[in-house]
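For this view, one protein chain was removed and the others were kept in their places.
Naming follows writing order (A and B), and every chain is counted from residue 1.
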Amino acid sequence: MLGTSEISFGQISAWVLAAAAIAFAPGRVDAVTPAESVLKAQAERIAMIDRVSSAVVAVFDTQQRGGGSGVIIDEQGYGLTNYHVVAGMLDKRKGLGGLSDGKLYDLEVLGIDPVGDVAMFRLVGRETFPFADLGDSDLVRVGDTAIAMGNPFTLSDDYSPTVTLGIVTGIHRYQWGVKGNLTYTDCIQVDTSINPGNSGGPLFNGDGEVIGVNGRISVNTRGRYNVGFGYAITSNQMRRFIPALRSGLVAAHGTLQATVKLDQNRETVLAEMLPAGALSRSGAQLGDRLLSIDGVRITSPNHFASVLGTYPGSRNVRVLIERENTKTESIVRLDPIPPKMRKPYIVDQEVNDREVRRVLAAFKGSARSDDTAEPFESLKWNVHRTHFALADRDVKADQLFAARVTTEGLFLTEHSPEENETIRIFSFDGKRATQRREGEEEFDLTTDRAMVLAALDLVFKTLMKPPGDTLPGNVRHAGGDAVFFERMKDMAGDLDAKAGARYLPAREAEVITWPIGEDAQARLQFDMDSHDLLRIDLEDDPSGVRVSLDLHDYEASGVLRLPKTIIVSGPGYRYQDSLSQWRVDP
Amino acid sequence: MILHRQPRVALGARNFFLLLSLVIASFAVRAAAGGFDQAIDRLQPRVVKLYGLGAGVQAGYGSGVVVSEDGLILTVSSLLIDAKVISVVTPEGVHYTAEIVRRDEKLQLALLRMTKQKSDQNETWPADSPSFDPVAGLFPFFDLACESVASSAQSSSLQPGDWIIAAGNAFKVADGPEPVSIAHGVFSARTRLDARRRVNDFPYTGEVLIIDGITSNPGAPGSAVVNIKGEFVGMIGRLVISNQTHTHLNYAIPRSVLCNFFLQAQGEDGTNDSTRSRESHEDRIDLGIKISKTGYRTVLPYVERVKRKSLADLAGVRKDDLILSINGRNVPDVAAYKAGLNRLDPGEPIEIVIRRGRVIKTIFIETKGP
Partner (left out) sequence: MFGRISYSASVLFLIFLLVPYTRHSMAIDDERSPGTEMQLLLDTQRACRSVLEATRPYIVRIDTVGGAQPTTQINTKGKEKEGEDPKPNPFRESTGSKFIVADGSTTGTIYSSDGYIVTSSFNFVREPVLISVTLADGRHVAADLIARDQVRKIALLKIEEDNLPTPPWKEREDVRTGEWAIAMGLGLGGRQPAVTVGIVSALQRMQGNAIQTDAKLSPVNYGGPLCDIEGKIIGLCVPMAQKPGELAGVEFYDSGIGFVVPKDRIDSIVETLKTGRSFHRGWLGMSTPRNRPDGVFVANMADPSPMREAGAQIGDRIAEIDGRKIKNFGHIIKATYMIAAGEDVEILLERGDEEITIQVTLARNIDLGPLPELSDSVDDAGTPNREGVE
């Protein structure tokens, strides 16, 4: 059966004619009208992209060869990128950052995390910079919208980022590193188009929050092009490293000095442990079941490595162990693993000092309301039912204390409420801590008590006097840590109590180390978000005595925001003090 | 049917955050498009990771789709399953070995059966483990529902522009109990496969679903593909290069083709229909056209002679006509012309486009079926 198109023929020709009828109306083809919901969602996405793309940086070295990407996360121009993007700029720690305003800004390389492939930079040249918010990457789910921005193949002439859309295609992924560095642990996998040059650029969720930094892709035989497999370091991992990175440090990752294996019930149990290692020190034993780290349930040996890889060294984590049906939660300080580097990375002191000043200023920013810009000369407060671990005898339960800090030093006075007269005065002048009683000889306090006074002195001095251009010698920003508070009975919403949790979820803190006298050192830990001073740890080197002060329940009190609760822990004791009243003498 | 247990991380914390976000509604942090949830939920428990033989660029790992509750796995026929031991890892990280039930080299498909759990030093499970017991046969699976007419209707209800979601073990990103990787995209078009692997033409030349997500990756063949509702529409085929574009092709073998293979494999009859029909057909096509062998650079398919009363003659093909395409497929040279003829199915109507002087003509030839 044969025919040509000229002869109308059977089924095929009929099909052709039908097609002609449908498709071939001459003239301009009309646009179509999609559903309102589609247009609305598109408009919102366009608005979101417009909003956050100004925070995306095209990162170059000073010669503008090649390049990567980055994202600004605060208005001072601090931003995140990959370590491998800045690795070639470490000699001078200088580069260039292009923004979507079409301008190139000078870029200063700050701290680096070679193991986690993260680095921090600062752009200079503008009063304030547009920035994007870091989201909570623990909320990311497979299937979520994932939008990448950056400068793939350095295509951008005007430094406007390339925006690509995809979804999250895997979470908690582990991607091996190169000789211990550039390891992607617990990372987010996306099918968003990510290509060379996207490195260091942000991965946004549908709300325009940064949930990760894109740094790696899988490639096939085609070469270095996207094939739908991109990996991003999570925002929550980076958040833990930001304090160290901002202050110009080389970040070390942490280890528990232990390995786990799966037992017959497919639970993770401790398989190996270094005797003096972090986990061992906490009292864990081989064969114990390791249930969770910081509330994250550990499912496999790989997962264990993946979760741990997201933590800096010398940082506290909550570890939940089960032995013979008893669950024990403890705070374990991770041992640091210094990264392997060809050349030592010398900390830029100026960068570090800047961070110390920023943290202290922010602390005061939270502690003082805006209308009292002037430093004040003295600070007083009244204390009920306190001991401060100072009074060695005869302290009544309702004894009233009054503390006063001046530029001269710290004075703690014990009053008798009935007769309203001074009983004792404790004082610390920066070197010596003494106790004096009416009609008695002055004597030095024991080391731990002196340290408590020194700590209080430090707190209130930093409250009273903002640091000027010159900092006290050897005050350093030492990165970040997690501050855990023990669960208290009156705390509502005891969600994790069933799992045997003793501690509240961590407060991420920045750590300032402050030498006291010749031998002692204080670690001041400030909340990263509220800037409140959360804890002071003091250690006296020769004696090995350690005390710590926890400061809780910050409240506005007049012009100040001050803690209502102070917990003093020393060798063998722990006291909780409620402060009833604060007063400031301008 | 037992619910699939997905490995969960920080379930407590996760629920807590969910609760939190529901409570403090005005500060919702999760407004991401979660519309792929249903598809992903159906995919992940039904795709297994395969490990076997690898050589050179041929990955020693792959993906498979569970198609029966007693552990039948559909995958591609590749070097991987030539391994002495084919290992199967389920989404919850349980290891099995598998044996080949059937493979078809024409379709490049294989059917495996999970046999026994594999124990190794570190990972052994007792009989009452929460994993699935192959003897009792309780694997979550995609029901190909080949018998039902609905299944073919379902597959064809997929239209170009529709979302598709795939899941598989590409790049073996997922390890042990981790859920496999997801890829999303849209269904691009239906076409017949005209592709090659290295220098060899790919034997399967039937219908495929072209998709715009990238699936042409090591380990991806054998991945399951579903529509937005999680309905199974196809399986990612072997890695090929398109003859038409010279690009890596991202495609899936449609459910209907998988069904044919699956039913054959299930049936007693050991013969292979797809092979028989094609091979026997190749000899029978004779349109009565002789092609010119001369030409510059490329040998253009000019008609040198048309046999009288042949199919071509009766349809109107003339000497000196230049053949441009056969059934919508460009034929730039004599080799392509011959390949085009060989690709035809018995009884398939032929549409030849020729150029005669300045005029381009379409000529229809109907051949008889087998």
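Heads up, the rule we're going with is that contacts are C-beta pairs under 8 Å (C-beta built on N, C-alpha and C of every residue); 3 or more make two chains touch, one makes a residue touch a chain.
Since we're looking at a predicted model, the values are computed, not measured.
S.K.: Hey, which of B:36, B:96, B:171 or B:202 is the one touching the hidden chain?
M.R.: The missing chain is touched by B:36.
S.K.: Just one of A:59, A:227, A:298 or A:433 touches the chain that is missing; which is it?
M.R.: Answer from the full complex: A:227 touches the omitted chain.
S.K.: Which residue from A:85, A:132 or A:332 sits in contact with the chain not drawn here?
M.R.: From the options A:85, A:132 or A:332, the contact with the absent chain belongs to A:132.
S.K.: Even though one chain is hidden, which residues of chain B still touch it in the full complex?
M.R.: These residues of chain B touch the chain that is not shown: 1, 3-4, 6, 8, 11, 18, 21-22, 25-28, 30-31, 33-38, 40-42, 45, 140, 159-163, 185-186, 188-191, 194, 210, 212, 214, 228-229, 242-248, 250, 297-298, 300, 322, 324-325, 328-330, 332-333, 336, 353, 355, 358-362.
S.K.: Tell me, which residues in chain A touch the chain that this view leaves out?
M.R.: That gives, for chain A, the contact residues 16, 19-20, 23-35, 37-39, 41-42, 44-46, 48-55, 63-65, 75, 126-133, 141, 152-158, 160-165, 192-193, 195, 207-209, 223, 225-227.
Going forward, only the chains that are shown with their structure count from here on.
S.K.: For chain A versus chain B, what separation do you get between their C-alpha means, in angstrom?
M.R.: Here the centre of chain B sits 46 Å away from the centre of chain A.
S.K.: Spell out the part of chain A that touches chain B in their complex, as residue ranges.
M.R.: 1-5, 9-13, 135-136, 138-139, 141-145, 166-170, 172-175, 189, 191, 205-207, 209, 218, 220-222, 226-229, 261-262, 264-266, 292, 295-297, 299-303, 495-496, 499
S.K.: Using the touch rule from the top, collect the residues of chain B that touch chain A in their complex.
M.R.: Touch residues, chain B against chain A: 7-14, 16-17, 21, 29-37, 40, 57, 93, 122-126, 129-130, 170-171, 173-179, 181-185, 213-218, 248, 311, 314-316, 349, 351, 361-366.
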